[in-house]
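Could you have a look at this structure, given as structure tokens, before my questions?
Here the complex is missing a single protein chain, while all its other protein chains stay put.
Chain naming follows the written order as A, B and C, and within any one chain the residues start at number 1.
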Amino acid sequence: MSHYLFILVGAVLVNNVVLVKILGLCPFMGVSKKLETAYGMGAATTFVLTMATGASYIIDHYLLMPFGLEYLRTLSFIVTIAAIVQLTEMVIAKTSPTLQQTLGIYLPLITTNCAVLGVPLLNIANGYNFVESLLFGAGSAVGFSLVLILFAGIRERIEGADVPVYFRGVAIAMITAGLMALAFMGFAGLDKYQ
Amino acid sequence: MLMNLFKFKGGVKPPTNKTQSLGLSIAQAPLPSKLVVPLHQSIGGTPRPVVQAGDKVLKGQLIGEADGWISAAVHAPTSGTVLEVAMHVQPHPSGLDAMCVVIEPDGKDEWIARQPVDYQALTPEQVREGLQQAGVVGLGGAVFPTHGKLTASKTVPMDELVINGAECEPFITCDDLLMRERAEEVVRGIGVFRDLLQPKKVLIGIEDNKPEAAAAMRAAVDALGEPFLVVQVPTLYPAGGAKQLIRVLTGKEVPASKRSTDLGVQCFNVATAYTAWRAIAHGEPVVSRLVTVTGNVGEPRNYEVLIGTPMGELLQLAQPQPDTDGIVMGGPMMGFLVPDAKVPVVKATNCLIAHSERLFPPKAPEMPCIRCGACAQACPHELQPFEMYWFSRAKNFGKTQEYHIFDCIECGCCSFVCPSRIPLVQYFRFAKSEIWARERDKNAAEGAKARFEFKQLRDEREKAEKAEKLAKAAAAQAAKKAAEAAAAAAAEASPTAPDSAAAATQVQASAATVEATATPAVDAEKEAKKAAIAAAMARAKAQREAVQPKNTEQLSAVQQREQAEIEARRQAAHLTDPAQAEPAAPASEKTD
Amino acid sequence: MFAPAPFLLKDASVSRVMTQVCLALVPGIAAYAWLVGPAILVQLVIASLAALLAEAAMLRVQGKPLGMFLADGSAVVTAWLIALTFPPLAPWWLVVTGTVFAIVIAKQLYGGLGQNPFNPAMVAFAVCIVAFPALMSQWPSVGLQLSLADQINVILGLAPRVDALAGATPLDAMKTALKLADGSVSVTQLLANQDIYGNFAGRGWEWVAAGYLLGGLWMWQRKLITWHVPTAFIGALVVVAGGLWLYNPAQFANPLFHLLSGGSMLGAFFIATDPVSGCTTPRGKLIFGAGAGLLAYIIRVFGGYPDGVAFAVLLMNLCAPVIDLLTQPPIFGMKDKA
Partner (left out) sequence: MDILLAIAIMALGAVVLGAALGFASIKFKVEGDPLVEKIEAILPQTQCGQCGFPGCKPYAEAIAKGDVDINLCPPGGMEGVAKLADLLGREVKPLDAEEKPKQIAIIDENTCIGCTLCIQACPVDAIVGAAKQMHTIITPLCTGCELCLPPCPVECIRMEAITENIDNWKWKYPVVEIKAAPLQKAA
């Protein structure tokens, strides 16, 4: 049981997909200007990432491995992810057109979000079973959403700050992201505790 | 006290500085050289001037009549001659001008015929109207027309009537002295309000640093045998804010989004009750008020001042010190420096403070906010001023509204405690007026859009009607062709060919006019329609004629004069021919 | 035109607030100096100078008035917190690096006073412990007595960093001992060693912590801080430490040890209470304090660093804007709906 907990905590905090693995920075910088958008993006990515890890595990284990077609992993994963993203976009377009508009290009770009492809591949590299894969996927997604939302909260506040001209916008956001990563280093070693 | 008092959160205790102006009794300020009476002295519509330059007026004579229900009349403060009705600088932080009636006193101070009324013989509506005619407005500073607050909510029973004698702002003592010296009339005025609102309880709240006023009020209440409760409330700024006093006395909290009557409570200032009583029992409209003149002066004192008295002249009575460099209207927490010493005393002027750097040292420069939260602890409305400041500063007005900026009463507690010396209230006023301006723009845009869409609809309808007409014409043409063909066939078939040909020509001739139709049935229908249209037009014309004279009847003398002038100008320019001036049909349907 | 209303102002200023914070640190500093010698005073001076210089340079670059902002005292408070959290005999350049990083990156790039989302002093600590883990773990051995000149020489790098510096904080010592012993030693046995662990939590260190507590209480009494953050911080620390201690006293130290060791007291009263980077709503402050206390415990006991206060505070700084948004108190007249 604690094994699963460690996977989950590890994925959310210790090996946070954005701040420690430095994956998925594109939406992290792109859709963190407003808290509202960050909630939407977090939810969308969580859904896609969890679905993608589950689907890719099934594809890998029941379609590719039996036939020795592991070399098709990246290709088939991307196709699956693209389909899931497309589906998500349709649902969002139906339920919240404003969110769709504000997420803009970043919504379809979840397809090429390296976190979404990276997590299923890491699952395979770590040799996780189905439940572990799902946990790792969900944990990574929650970790992504968490830092995205916290980052958006900070950015909304920085927007009113008197930042020196040359550091306004993305520059100060990058610095903030760096300091966030520094803070997350505090979790280092938590998953190794016996 | 026997009563259970409530507390409001926050509040501050600035030095009260009240004793200076309490030493002397109320004095009558002498007639000034000139009275400048602004027409717009209350919340709501700007009263319309009913006098013009050269008119002789008597004290208490109507000079501006209320425009709409939320508006209060304005009266001549003394007898004299109207010099002009013109724009003059206002006691307003903008320093802008507004319409004023300027009166030169004749020195006789002669009243118009005053008619005391027995209000108990009148209906509540008549009493309210009388108060509006007398120009009675809230004298605590908000100048909301009093009659507008004297209607109880239809759904919520009126539990408490709160009378505000707290006077929490430092330096101001006019209500204190009013209660000390004229308690009886104040209590009688409260009685009027009570009779109109029918509350279960009447609570008179007075800060506990005014024991004499409270004693005087108690004595007056006892003498008149009224069941009013005089309650001493703890001295804590802004306990005299209507919402705070209501909270302290009743425990009810009135948010910005609600009226106090919705919670079964209403609040009036003691001075308002006094003027209401003077208006009803003596027939005296509001032409003067008590003003505390204090600050950097030799003899701080309360004066009974005519509305319209230039502030500079009033200040001279109290012998300002030579280093006086400005006049603050209102208290030191919420007042403002008037733009010019010429500005007149208005109904909202409760206090003039001679400003000097000795009295109010210049502020240290503004530092950044350190989010220490002192403002949030001081805020009597439990807002987060530092957050509102952060977003006001960044001009992110949507966010300021999320932090309830419109619940801010601008009491100044936050600015008072701020260690960074940030003029927080200024930021909030800025944000509020920007939001209001945006709201105005948005409403204007919505109206414009609606009218544009209506115009488009109209254009389309006109186009459609035209198209229909054309289509009908085309149909007629086709029918005609068919008839021709039929005629031709008939001509070929029958020996009376020339007759048929003649008939065909006839058809052709009638088809030449657009109105022509092929068959008699359609023709009849068309005729009926035409008749209906003609009838409608006749009706419309009759209506227009019936209406038009009425309009000109209602024109005021001024308007009629203006119209005549315009007409004359236009004739001079040969732009219109009076002979042709028949009422033409409106060019568009918008006047419908 | 004159300044707007209110014309009366309470007698308060930012520099007075900061001065009072510095004053409140004095009892802790006194105990510290008594424990490790006057070196800590030298470090305070080095850090203050570095902070003021860095601040002045940044203000000059941005064209802001120097005098007003240097006098506000915020840079000095940051500098003192850095000096007090770094090892007392750390080389001067380490302290300077940390301080300059704190002032330039964590504070001035965000617009300076009042606008930094992270606590600058804790950023300095985190950066240095990540970049120079060895130097940041060299604490003077227990009972080390060096003369002032020797101490200054060590700080300035003129004398070799003596073996006597191979000591560790009681927290670190405990952690290392437990790890090395791999279950063969119990916490109770370790704590019995009064040379290291003193009466409660570390010889001498417990008195430094008591000094901070004293200063903190004074700040609370002066209304510079509210009770929320320290209470929540200490409460959370006591609850989690107490729970685990009751569960297994051999493996987990008692709550008192955790309260009086490491940066607990300094963190609870001086660092987590920083209003700029922390929460501002009453409920937000409680969450912030409790979160910081909990994370500090988790990181110092289960994580890879000797103490967790710095990271805990930084992590809570991250959450502060969102916590504030979610814990807005109901306003006057709107309490029924909330």
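We adopt the following convention: contacts are C-beta pairs under 8 Å (C-beta built on N, C-alpha and C of every residue); 3 or more make two chains touch, one makes a residue touch a chain.
Nothing here was measured: the structure is a model prediction, and the numbers come from that model.
K.L.:
Which of B:108, B:451 or B:469 touches the chain that is not shown?
P.N.:
Only one of B:108, B:451 or B:469 touches the chain omitted from view, namely B:451.
K.L.:
Just to verify: which one of A:35, A:52, A:163 or A:185 makes contact with the chain not shown?
P.N.:
A:163
K.L.:
Write the list of chain A residues that the hidden chain touches.
P.N.:
Residue positions of chain A that touch the missing chain: 37, 59, 63-64, 67-69, 72, 75-76, 79-80, 83, 86-87, 90-91, 93-94, 97-98, 101-104, 155, 158-160, 162-165, 168-170, 172.
K.L.:
For chain B, which positions touch the chain that isn't shown here?
P.N.:
40, 90, 92-94, 96-98, 365-368, 393-395, 423, 426-427, 429-430, 432-434, 436-437, 440-442, 444-449, 451-452, 454-456, 566, 569-570, 573, 575-576, 580, 583-588, 590-591
The rule is simple: only the chains that are shown with their structure count from here on.
K.L.:
Out of B-C and A-B, which chain pair has the most contact pairs?
P.N.:
Between the two chain pairs, B-C has more contacting C-beta pairs.
K.L.:
Averaging only over C-alpha atoms, locate the centres of chain A and chain C and give their separation in whole Å.
P.N.:
Chain centroid spacing, chain A to chain C, equals 33 Å.
K.L.:
Once you find the CA centre of chain A and the CA centre of chain B, what distance in Å lies between them?
P.N.:
The mean C-alpha positions of chain A and chain B differ by 55 Å.
K.L.:
Give the residues of chain A touching no fewer than two other chains, as numbers and ranges.
P.N.:
157, 162
K.L.:
Hey, what residues on chain B touch two or more of the other chains?
P.N.:
Residues 368 of chain B each touch two or more of the other chains.
K.L.:
Please output the residues of chain A touching chain C within their complex, sorted ascending.
P.N.:
Residues 35, 149-150, 153-154, 156-158, 161-164, 167, 172, 175-176, 179-180, 182-190, 192-193 of chain A touch chain C in their complex.
K.L.:
Show me the residue ranges of chain C that touch chain A in the complex, using the header's touch definition.
P.N.:
Touch residues, chain C against chain A: 61-62, 105-106, 108-112, 115, 117-118, 123, 126-127, 130, 295, 298-299, 302-305, 308, 310-312, 314-315, 317-322, 325.
K.L.:
Quick one: in the complex, what on chain B touches chain C?
P.N.:
8-9, 12, 14-15, 93, 170, 243, 247, 253-256, 258, 326, 328, 330, 332-337, 353, 355, 360, 362-365, 367-374, 376, 380-384, 386-387, 403-404, 407, 412, 415-421, 423, 425-426
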